[in-house]
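In this view, the complex is presented without one of its protein chains, the others remaining in place.
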């Protein structure tokens, strides 16, 4: 089994602020860490490997310091790691990022299963997995909550729908995005940290890609544009209901309806 | 491709330090005295606009190609369903689509993919759809990504909608990105506000960083433009008595509907029994006087599809299982709605639930600290308010 896990380095905290004057994110002094959802993808990969053998590659896209998350993946038990880094990818939106990742996946080898966290804590879009699958022309299953069976040619999983659970079998190669809490992610191991201290991380740049059309990457490959960012409106209001219980009940239930809670 | 250029002759140690500091992404670095842009650059151009004048420059190589927007008309809504049961987010999106369409004189389309759905398709004509495009194929019976994406693609190629709204359900969040990638166009996830400009560009506002910031996003150069919206964000139109518009039966060459996915089972979700992930919680505290009064609480919980949770004293009294204890020493919950009944709001309890989206609190003591964290405070005797509230909600649900 050849498994690829896509991971991302995100700010250490989502408590970011927008600078009122410039309208730009303030990220001063914010640590970075692995996207928490990706830990589930890594854990799932490790469990699949424990059952069915094979090798796990972790890849990430970002600047040089994003290597830290690859090192962390090594500490959790991943076999190989790759950093996708190039100034040509600057200004990538979700689509350009997904395309870049799909090109890297092609470059890195033939994978049976590609695993992604269901979303990131900074972008929160949950799009990269499905978009990558599209560019790799493979099926994907999103929001996987359970792995049922890992067979020679397919994997059977459950996916979480609003009111139903669907059990599906998908043939390799395929891409899965993992729901939070599918497994409790293991902690990085100090033993592995020592053992992988000098382990090489492969670097992938634009030059490695099969598709050399620069218009598909970075700013040019990004159909969306952020016009502005701003802090969310804070609703500090508190509403109190008093008086006849009959009226109170009516007002409260109307409020529940208005808020679409009933 | 647009790039940032460093005008080396203008770089001084001072302005280099200033620029490195100004970049929110740590994308500028001092490489042995030479200012360099690294791969962390997002091309946000803060350094160009706010940095020392002229040091950083943005070079645009050539004009980007822009699609002919006049060829793309209408606002389409993807009909979210499982086995023909239409998810109510669909009606909400139709309501929004109608409103946006009116601003630019567009029709509203619904795209319905499934099997045995033709009779259900006409229902959408009561909610604002001018035309329902229905693809009824055996292969579309259960949601599988490849055939669904293929039919979706067929629809876009034939109808050329300017915008497509998709419910941010599991299916929508799986399908919409696939389509966006196929058409190399923009998709904005989980929009909370949608508007449209005269030039038919959508104005899309969405939260990022877990809701700590909002971003306004546009898709200016490509069509169709896609957006997903969560359930209960937009408002559905009142069902019209008469149906307007038509259902158009569509078909696609079945060879395009092949899939490598096999749906083995679709089953109703087990009733949520853990409070940790519950969407709605009724929390009870010592205001509940006897165990038999829990019956009333259960009735309300049943009506709202809620889980019952409570404070430590109630757990200790044995009326609630210890797995239902909310608070510092119990579980942390973050439901969409929590209604607290007869809970004074000790810190111990509050710490386990103050992240809830909507907090309703019923307490007879106006000074109870629960009212400091509640969004909606109900001052009154729980034994009077609760039965009335139950009746009211029954009425609302019946209506």
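Just so it is clear, A and B label the chains in written order, and each chain counts residues from 1 on its own.
Throughout what follows, a residue touches a chain if its C-beta (ideal position, glycine included) is under 8 Å from a C-beta of that chain, and two chains touch if they have at least 3 such contacts.
Please note the rule applied: contacts and distances are computed from a predicted model.
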Requested in this report: Tell me the UniProt name of the left-out chain, picking from "Sn-glycerol-3-phosphate import ATP-binding protein UgpC", "Glycolate oxidase", "Peptide/nickel transport system permease protein" or "Multifunctional fusion protein".
Outcome: "Glycolate oxidase"
Query raised in the report: In the complete assembly, which of B:12, B:158, B:329 or B:372 touches the absent chain?
Result: B:329
Query - Option from B:26, B:346 or B:364 whose C-beta touches the chain left out - result: B:346
Report summary line: Hidden partner sits against chain A at residues 12-13, 33-34, 36, 39, 75, 183-191, 193
Requested in this report: In the full complex, which bits of chain B touch the chain not displayed? Write them out.
Outcome: 274, 276, 322-323, 325, 328-332, 346-348, 351
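By definition in this document, only the chains that are shown with their structure count from here on.
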Query raised in the report: Using mean CA coordinates as chain centres, what's the chain A-chain B distance in Å?
Result: 17
Query raised in the report: If you look only at chain B, which of its residues touch chain A in the complex?
Result: 1-4, 24-27, 37-44, 46, 50, 64, 82, 87, 142-146, 149, 169-171, 173-178, 180-182, 184-190, 203, 207-222, 231-232, 259-269, 280, 304, 336-337, 358, 360, 371, 374-381, 384-385, 388-389, 391-393, 395-397
Report task. Can you check the complex and tell me which residues of chain A touch chain B? Result -> 11, 14-18, 22, 24-27, 62-65, 85-91, 93-95, 98-99, 121-131, 133-135, 138-143, 156, 159-171, 174, 214-220, 223-232, 235, 237-243, 245-246, 248-250, 252-253, 255-257, 259-262
